[in-house]
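Every protein chain except one is present and positioned as in the full complex.
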Amino acid sequence: MKFVQNAWYVAGWALEFGDDLRRVTILAEHLVMYRDSHGTVVALEDRCPHRLLPLSMGRRVGDDIQCGYHGMTFDGTGKCVRVPGQDTIPPQAYVESYPVHERHDIVWVWMGARELANADNIFDMPEFTAPGWDAHQGGQLHLGSHYLNVAENLVDPAHVSFVHPTTLGSAASEDVVVEADTKADPIVAWRWIRDAPPVGFFQEFGGFNGNVDRWHYYYLHLPSTAVIDFGSAAVEERLAECDRDKGVRIFAIHFLTPVDETNTIDRWMHIRNTATNDDAVSRRMDDLFDIAFAEDKLILEAIQEEENRPAKRPPIRVSFDRGPNVYRKRIERLIAAERSAT
Amino acid sequence: MKFVQNAWYVAGWALEFGDDLRRVTILAEHLVMYRDSHGTVVALEDRCPHRLLPLSMGRRVGDDIQCGYHGMTFDGTGKCVRVPGQDTIPPQAYVESYPVHERHDIVWVWMGARELANADNIFDMPEFTAPGWDAHQGGQLHLGSHYLNVAENLVDPAHVSFVHPTTLGSAASEDVVVEADTKADPIVAWRWIRDAPPVGFFQEFGGFNGNVDRWHYYYLHLPSTAVIDFGSAAVEERLAECDRDKGVRIFAIHFLTPVDETNTIDRWMHIRNTATNDDAVSRRMDDLFDIAFAEDKLILEAIQEEENRPAKRPPIRVSFDRGPNVYRKRIERLIAAERSAT
Partner (left out) sequence: MKFVQNAWYVAGWALEFGDDLRRVTILAEHLVMYRDSHGTVVALEDRCPHRLLPLSMGRRVGDDIQCGYHGMTFDGTGKCVRVPGQDTIPPQAYVESYPVHERHDIVWVWMGARELANADNIFDMPEFTAPGWDAHQGGQLHLGSHYLNVAENLVDPAHVSFVHPTTLGSAASEDVVVEADTKADPIVAWRWIRDAPPVGFFQEFGGFNGNVDRWHYYYLHLPSTAVIDFGSAAVEERLAECDRDKGVRIFAIHFLTPVDETNTIDRWMHIRNTATNDDAVSRRMDDLFDIAFAEDKLILEAIQEEENRPAKRPPIRVSFDRGPNVYRKRIERLIAAERSAT
């Protein structure tokens, strides 16, 4: 299993969790999740330790879960509080519980060793709440592809010209060299396309009349959160790299949840500095993102199928693969370190 | 393969077999079955020894089967009686035949060593034909679950309160202790729920006005036939355990046919001492059983899926698991004994 265990992963948007028992699968583990009477989201192992029935098939009894087979009951910490028909509770009668943290209407679960969970390490950025910015939750895309393939796509500005010609890219960027800084976390890869007509997104939302300078910065945070900072400014503004807030700037944020070896959920949202508080613009941007990410899905699922087939020779790597290459190595190192620590 | 070979298994109700060739799968073996011109049911290996075509895709020629590929023909004992285009018949040209026994409109097949087949060992009970009793064949439920999981459910009175709250159980029985006698075959597990309102079944069929004493006896015969003896009597009758015939008594009988490692057919029938010869009651009971057994199916298929997944720790066992535990051990011992004998 190529998963980093000691990490926070997104289990869902806050709105996805209510009174009902909900099965969520992360790193090939099934969790049962619900919001208790205090509003706190609980995450437990979704398998009764007795006959293995998923607890998500049982029912809520107050803040506890009663198994649907023999009524064994567990509280929100995973402790068994009742075995019908007997007074004693065997010490092995428990289910694992997972640390949960909710912030900016996003529910995160810690999948590793409980003592290492630290909510300070959860991805954050000031624009979630800063004035002048509008944060908007978008869709969730199920991809039949390993999350490493999905993540690599999110530190890869070069694919935009070919995969998203009507929304995010255009032929003007085909040969623009990608720069990358792979020393820190996040890894970042970027490029500026100077003095070209605006692409689909900025035709709609930029209000530009002439050519623009366009940028794409792809920040990939380990293990699987990506921020794509892209925007445009009129070419006559001669925008400096550090002045991107002065242009029309959009952050597309992707929270990748590895479901199992071949499935990933990409929950995406955006934060923008234009048309804030305009719901129609939010919805229209969602539509454009839906188009673009469906294009990625086609590619990433086809690649996954090919990876599952025998190969005659190793894949080749080219100059703009530096970000993805370093990312994959760093993930492998993290996994190896976790293994040797246990 | 966790199957007991030297045993009689139900291949179907008598009505399921006629002139047509019918494929039946038991213990992961395909059989072709039909009723010959004398009314006797024949069971043969469903695979031509030449090119492996299922004989069930061929056609009847009198009491023989002609293969649909090259016309090789086999009689009801599995002997090849014709190879078109040649006069001699190779000695290896045969298919295996299986002993069949029909009783009480049920067709049984012996899946083990032919010399050990003894129809006296087929499950029977006097109520099939005794006066005052009405025997009625019900449905056949396909379960995507190993037959051991299905059988364990049938020596387990404790699940009734939680899985079948509207038909066979109620909250009143949740904490009533299960008793079990695991010394003999059948294994039996039972309990009495004294002085409680009648459950769904006995609201409909008991004609009770007040509280009742209710019993559930689960008899599990090796390898896979279960008799659930359940009933109720008005509480003021102070019914003794041995006087159950004086109450409203129903036997739900389950004939489990292991199809393969993950599929089981449960053909069920009931025998009752109330409303005998009343077809409307038979049909209404079928409806209630359909509801209850669909609830079991949900549970048993979910359990099977979990069993197929990796486990971090062994399942725990509690007090009312004694019947299932002994059952599973006895099956394992039978299989081990068969293996060491061959």
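Which chain is which? They are A and B, in the order written, and residues in each are numbered from 1.
Convention: contacts are C-beta pairs under 8 Å (C-beta built on N, C-alpha and C of every residue); 3 or more make two chains touch, one makes a residue touch a chain.
Keep in mind that this is a model prediction, so the values were computed, not measured.
Chemist: Using the document's definition of touch, tell me which of B:G39, B:G85 or B:P310 contacts the absent chain.
Modeler: The missing chain is touched by B:G85.
Chemist: For the chain that's not shown, point to the residue among B:A93, B:V188 or B:I316 touching it.
Modeler: Touching the chain that is not displayed is residue B:A93.
Chemist: Touching the hidden chain in the complete assembly: which of A:V42, A:V163 or A:I271 does that?
Modeler: Touching the chain that is not displayed is residue A:V163.
Chemist: In the full complex, which bits of subunit A touch the chain not displayed? Write them out.
Modeler: 158-159, 161-163, 174-178, 298-299, 302-303, 306-307, 311, 313, 315-320
Chemist: Pick out the residues on subunit B that sit against the missing chain.
Modeler: The missing chain touches subunit B at positions 47, 49-54, 57, 66-72, 83-86, 90, 92-93.
Following the convention adopted for this analysis, only the chains that are shown with their structure count from here on.
Chemist: Roughly how many whole angstrom separate the Cα centroids of subunit A and subunit B?
Modeler: Once rounded, the distance between the two centres reads 49 Å.
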